[in-house]
Structures are given as C-alpha cells and as structure tokens.
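Notes to accompany the following structure.
The other protein chains are all here in position, but one chain of the complex has been omitted.
Here the chain labels run A, B and C in written order, and each chain numbers its own residues starting at 1.
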Amino acid sequence: MLYALCFLLFMIGLYSAVVKKNMVKIVIGIMIMEYAVNLFLIMLGYRLGGKAPIVGEEDIAGAGGQVSDLFLNTSVDPLPQALVLTTIVICLGSLALMISICIRVHEKYGTFDITEIRRLKG
Amino acid sequence: MSMPLPLFVAIPLVTAFLMPIVGGFGRKGKGAATVLANAATICLLVFAVASVGRTDVYLMGKWSIPLGINLVLDGLSSLMLLAIGVVSAAAMLFGVRYMQQYTARAKYLSLFMLMVAGMNGVVLSGDIFNLFVFLEIASLASYALVGFGCEHEELEASFKYMVLGTIGSLFVLFGIALVYGNTGTLNMAYISRAIQQSGVNAGLSFALALFIVGFGLKAAMVPFHAWLPDAHPSAPAPISAMLSGVLIKTLGVYALSRIVFNVFGISETVGWLLVVLALSSMVIGALLAIGQWDLKRLMAYSSISQVGYVMLGIGIGGLILGRAGPDIDSEHLAWASLAILGGLFHLINHSVYKSLLFLTSGSVQMTTGTREMREMGGLAQKMPLTRATCTVASAAIVGIPPFSGFWSKLILVIASVQAHLYWVAAIILLVSLCTLIMYLKVQRHVFLGELPENLQNVKENTGCMVTAMVFLACLCTLMGLLLVPSLREMVLTPAVEVLTNGVGYSTQIIEQAGIGN
Amino acid sequence: MKGMTIIVKTIAGWVKILIFMFGIYVVLFGDITPGGGFAGGVILASSYILLMLAFGRESVEKNLPQALALKLLCCGVLAFAAIAISGLFFGADGFFWNYIYQEWLAGKDVEFLKAGIIPLAELAIGLAVAASLFLVILNLSSFRSDISVDEKE
Partner (left out) sequence: MLIFYILLLFILIAAIIAVETKDLLSSVICIGAIGFGASIMFLFLRAPDIAMTQIVVEVLGLIILIRATIRRDLTFISGDREFFGTVVSVVIIFTIGLAGLTVFQSLQDFGNPIFANVPDAASQEYISQGLAKTGAENLVASIILDFRAYDTLGETTVLFTTIIGSLVILRREGRKTLEGPDQ
C-alpha cells in the first residue's frame, strides 16, 4: 500500500510534467517524480524495527571488524541508501541545468509559457 | 591483460576534467586543449580497434560480483566501442575548425569528452545502476551541447529534449528500483539468473515496459520521437553527427537490446512490440522527412527512419528466437542470427554515413550561412569535395549496390522473407524508395541547379573539415568489406552471438568473473 | 545586490565560520558518522552562499573569483579520478582498489586514514561539490548583470 502511494506521487509528477504549460511547473513535476523514486528505493530496504546501517561500538562482536548477529538481523539495507545518495546528486545537477535553460529561455522569449515558445515547427 | 578496460572511461574523463584548466591559459591554452582532445579521441579509436575480438570481464576495485561493479567487454560492446571511436574521432577533427564560430571552446571540448566517456561507460557496464549513471552523464552533456549556440531555437530545442530525456531517465530509474525490489541484486548477470529461476512476474514485466518506454525515449522510436527533429538540427554540426551517429544508438538501441535479450530474455510478445515500434519509426520518419526544406531537419527525420531499420533487424531476430523458445533448431537460429546481423550491420553503417551527412551539412551551413534548401543551389562547382562526400553518403544511405547500405538492407529483406513477414519486406523497399526521394531532393536543391546571387563568392572548406569528411567517406565505401567472412567472424559475428545467446549471458559472465580474477 | 544591514552582516560573519567548520567536520568524518563528501560539500558551499546573500555578490567574488572556483572544481574531480587510477599502479591492476587499507595498513590499528582511500575520496568529493554548487549559485544570480568567465580572458 505504501508502495502504491509512492507510485501515485510519481504519477502526479508525470501529470505535471506532461500537461502543464508553465516551464517552472514542468520542472517541479520532474522534481516530484525524483522524490517519488528516491522514497520508493529507500522503502524497499526498510526493515520493521530496523537499525541504521552504521556499525556502533556495541555491534562489534570480535576482532577484525566482525559484527554481531543482532546487527546482522536488524540493520536495514545499505545498498538502496547508497543508490539514493547518487540519484539525489544527479537530480540536483539536472535541476541546475534545467533552471539555467529556463532562465535563458525566459530572457530570450520573455515568458515561461511553452505554448508561446514555438519557433520550431512540428 | 594488455590494457585494462576502465581506461575506456578514464581517458576521456581525465581529458574532460583537464580542459577548463588547460583552456584557461589564453589562446595557446585553447590550442593545447584542442590538440589534447584530438589525441584522446584518436587514442580511444586505437584502443577500440585493439579490443576487437577480445572478451573480458573486469572487476572494479577487485571486488567479486555481485559485491562490486563489473565491466564486460564482449562482441556487442566492442562493436559499439568501434562505432563511438570512429564517429567521435571524425567529429572532433571536424570541430577544430567548425567550432571557431562559437565562444567557450574549452567547455565544448570538455562536454564532448564527457559525452564520449558516458557512452563508453554505458557500453561497458555490467551493472544496471551503473548503466543508468553513465546514461545520465551522456545525456546531460548532450542537453547542454544542443543548446550550445544560445539562440532562441537552440534553447527551446534543448529544453524540450531535456524534459523528455529526463522523464525517460526517471522511467528507467523506476524500472531499476522495481527490478531491485524483485530480485535483490543490481548486477545484470545475477538479475538474469534470478529471473530465470523465478520467472517473469507482474512487477518484472511492468519494469520491462518502463525500460522499453525509457530507452525508447532515448532512441526516439516513433511515439516518443518528438524531441529529435528539434534537438539534432539545433546542435553544432559535429554534435549533430555524434547525436545521430552514435548517441541514440548507444543509449537507446544498445541499452534496450542488452536488457531485453540478455537480462529479461526475449519472448514473442516483446519481439512483436519491437517490430511494430521499428516499422512505425521507419514509415513515419521517412514520410515526414520528404516534406522538409531545412537540410539538417530532413536528415534528423531520416535518422528516425534509419534507427527503425536497426530495431527491425533486432526485433525480427527476437521474434524468431521468441517463437522457437529455448530449444531452437539450428535452421531457425541461423535465420535469427541473419536478422540480427542485418540490424547490427545497419547500425554501424548508419553511424558512419549519417555522421558524414551531418558533417557535410555543417560544411554547407558554414560557407552559405543557411540551412534552408530553397536558398541554396549550384554548389557543386564551388564545393566539389563536400559534394563528392555527400554523394557517397547519400548513395550509401539509399542503398545503391556497391555501398554498405545496400548490403544491410538486402540482409534485412532476406531475413524478413525467411520469417514469413512478406509485408515487412515490402515496407523496407518502400521506405528505401522514400529515402531515395529525399536524398535526390538534397542533391537537386543544394548541389545542382542555379547558383544564387549571394553565394557567388563561397569557397570550399579546407584542412581539418575536409580531412574528417574524406576519412568518413573512405570508410563508407569500404564498409561493405565487413561482410567478407574473415572480417565478419572478427567484428560482426561475436556481436550477433551475444544477442542470440540470450540469457546464457548470465552463466557466461559469472563463470568468467570467477575464473578471471 | 549591495548586501543587507549591519546586523545581518555581523551575524553572518560569525555564523559563516561555524557553518564552515561544521562542513569540514562532516567531510572528514564521513566514514564514521552520517554525512560525507556530498553533504559536507553542500554545507561548505552554503556558507559562501550565506555570505553572498549578506554581503552581496561582489565582495564574495573578490574573495573567491569564478575562475578560481572552476579550477578548484577541476582539481577536486581530478583528485578523485587520480585516487581511482592510482589503484592501477599500487597493487596489481585494480581500478579503485583500496590499496591503502588492504595492503599498506593491513592488520595495523591506526587512527588516521583508518578506512584507506575512503577519507581521501571524501575530501576530493567535498572540494568538488563545494566548488561546483558555489559556481552554480553564483552564475545563476549573476546572470544578466555580469560577464562570465570566458569573456574575461
């Protein structure tokens, strides 16, 4: 059910990106889609009553960095977290580039309305 | 191992990082940056030629899979590396002179190298998330390069391209998340093994649909093609050559066929889907192209139609493989291989002649200052070399016998007849006719006819630009030699075997990774 | 942008140091605590952005010119790439091979650089991220009122 709500968020973003005619609204739609994917990835790795994937003092069971069974069985999945860290930065980068293009288009055409930005024919 | 695989990514990356520093030292620095970038692309071309015929699995950071990321070099990857190497070396050389009409050349070189690095990364990656990261590098660099001129149309095309491209990337990312949620791994070989064990459930088939839409957007297959006719003409000519020549094939066709064939395993439904998408791209692209009067826009629509040919070959092969199932007899396997061979051969042909066509259009645009075909004419006397190379490329794309395009189209026709799809063969011939009409139009209106008053003083380009065009034209005429058995065994057959092998990919990679290190 | 009032300027001057220190802390201890190169780099960049909002763009640009920030960015990413490539030379043929932890410090108990290349990579990434975000904000805010790096040459 939570997953489906996440997918709904993705669809709201897609709706905004495809249907709206204000360029900033399109960018906002893309941002919402990104949030949805990030949330979905993290949720996939969550374990009920889990622990953050950081080995504390009390989790070390033996020499050479062996961790205790308790930690092994309660830690949440670290892999999606690493992936989301990557996607967050990618999204920030594409946001910066997209906003640069928006500002430049606004300077050239004087509007954010994409139905008026139509020099290229179909 | 003589040469480690990461160098394919590391060389262009380091060159790209160096560009803003080197280019900061005034005029001499810019010259040095240009020389450095050209050396890097030529170096990559040499490496790509050296890697033909090798298979290799490289483990990043010496971590065994699935812990770490692996790079895979097989027949298909080395074919793509070869195409990227050839086109990027020629486009870079062409750009030395052409890009002097723009400012910020050091940044252009940097973005160009980043795009090459991204494409090489996509081609080599054996990890699905890593593939996504490098796909983003290549696409972000191309968004910026499309808007490089900072004029009205260019920015508009760039925005359109960026929105659709980002939506495509997010679809791919959501598909990756679903795949991870269903299989618990990101390594393509392990995903493939898990899918074979559990079968394709609802989540995985939805993920496959997301991948087809996402990569279809990158490849500009017909329902998703809206950005391409704007983006490709707006970019500077060397970048148009890169985008049409290799980018849409690497990010779209290569990634899609890798995932459909090697990770999920081909089925008849997916095969039909690919054939239908390919046919609609071919027909609609060709019909729209005939009506264009903008030289580069015509070529962009023709790209849509030609990518359709590539997908058609791969799709027919997939259809035959999917119909026969896992225990396929040798005759059907041979026909499937032939279809895929046609598709891949057309892929590499198209990357050569379409980039050549875009370079000639850049040469024409630079001397005449316009892309409008109605304002040109009679350039044959003024620009003999451009005319000659353009004619060679047109002959190849139309499919006039000694040139390469003829052979790949012939193979596609034979394969579709063998698959009992006679109407597909008819469509291939009809689309070829449309292609003939559009390139006759180019010849008629650009190079023949009356020379307008204002173009009396134009001169042929010399130096780097002509060298790049002649290099590609020579390749274009010689490309048919790839079908000679000994060369075919080296270049094309291994690539075909990768796709016909299907999900056998997983066991092969896991074995190689275990033994190799 | 001329900057804000004297109160804002004074407080921003103090807070800036704290944010900067916090950013460096987050970057350096990324292998032990949450955070790391990216979060730390963004915090470092935001200390400069605070200065930019309080004192105006010109004074910040005097402090850290665009061309220098671009060079810092290149140095950061080059350092990260160099860490990756150095794995090919130290230790047999492993791109990104963590040779410091696996070979040089194997079995030893040290405080500094305990995780091998990880803290070094965090530093490189922190530098790159801080410089790049600073550049983005500076460029977006200076658009229309200033010439960019290229035309100064």
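By definition in this document, a contact is a pair of C-beta atoms (placed from the backbone, for glycine too) under 8 Å apart; a residue touches a chain by one contact, two chains touch by 3 or more.
Since this is a predicted model, take the numbers as computed values, not measurements.
All shown chains touched by the missing chain in the whole complex, by label: A, B, C.
The residue from B:G29, B:G184, B:G378 or B:P452 that touches the chain not shown here is B:G184.
When the whole complex is considered, the residue among B:I11, B:V57, B:V123 or B:L140 that touches the unshown chain is B:L140. Touch with the chain that is not drawn comes from one residue among C:A12, C:A54 or C:A128, which is C:A128. In the full complex, chain B touches the hidden chain at residues 6, 13, 16-17, 20, 60-61, 63, 66-69, 97, 100-104, 107-108, 110-111, 114, 117, 121, 129-130, 133-134, 136-137, 140-141, 143-144, 147-151, 154-155, 158, 178, 180-187, 194, 201-206, 209, 461-465.
Residues of chain C in touch with the missing chain: 26, 30-39, 42-43, 45-46, 49, 70, 73, 76-77, 80-81, 84, 95-96, 98, 101, 105, 114-118, 121-122, 125, 128-129, 132-133, 135-137, 139-141, 143, 147-151. Although one chain is not drawn, its touching partners on chain A can still be listed: residues 1-9, 11-16, 18-22, 24-25, 27-29, 31-32, 35, 38-39, 42-48, 50-56, 60, 64-67, 71-72, 75-79, 81-86, 88-90, 92-97, 99-104, 106, 111-115.
Following the convention adopted for this analysis, only the chains that are shown with their structure count from here on.
Judged by the touch criterion defined above, the protein chains are all mutually in contact, each touching every other. Chain pair with the highest count of contacting C-beta pairs: A-B. Centroid to centroid, with C-alpha atoms defining each point, chain B and chain C lie 36 Å apart. For the pair chain A and chain B, the distance between mean C-alpha positions equals 29 Å. Measuring from the averaged C-alpha position of chain A to that of chain C gives a distance of 22 Å. Under the contact definition stated at the top, not a single residue of chain B touches 2 or more other chains.
For chain A, residues that reach two or more other chains under the stated contact definition are 104.
In the complex of the two chains, the chain C residues touching chain B come out as 67, 70-71, 73-75, 77-78, 81, 84-85, 87-88, 91, 93-98, 150-151, 153. Here chain C touches chain A in the complex through residues 33-34, 38, 129, 136, 139-140, 143-144, going by the rule given at the top. For chain A in complex with chain C, the touching residues are 52, 54, 85, 88-89, 96, 99-100, 103-104, 107.
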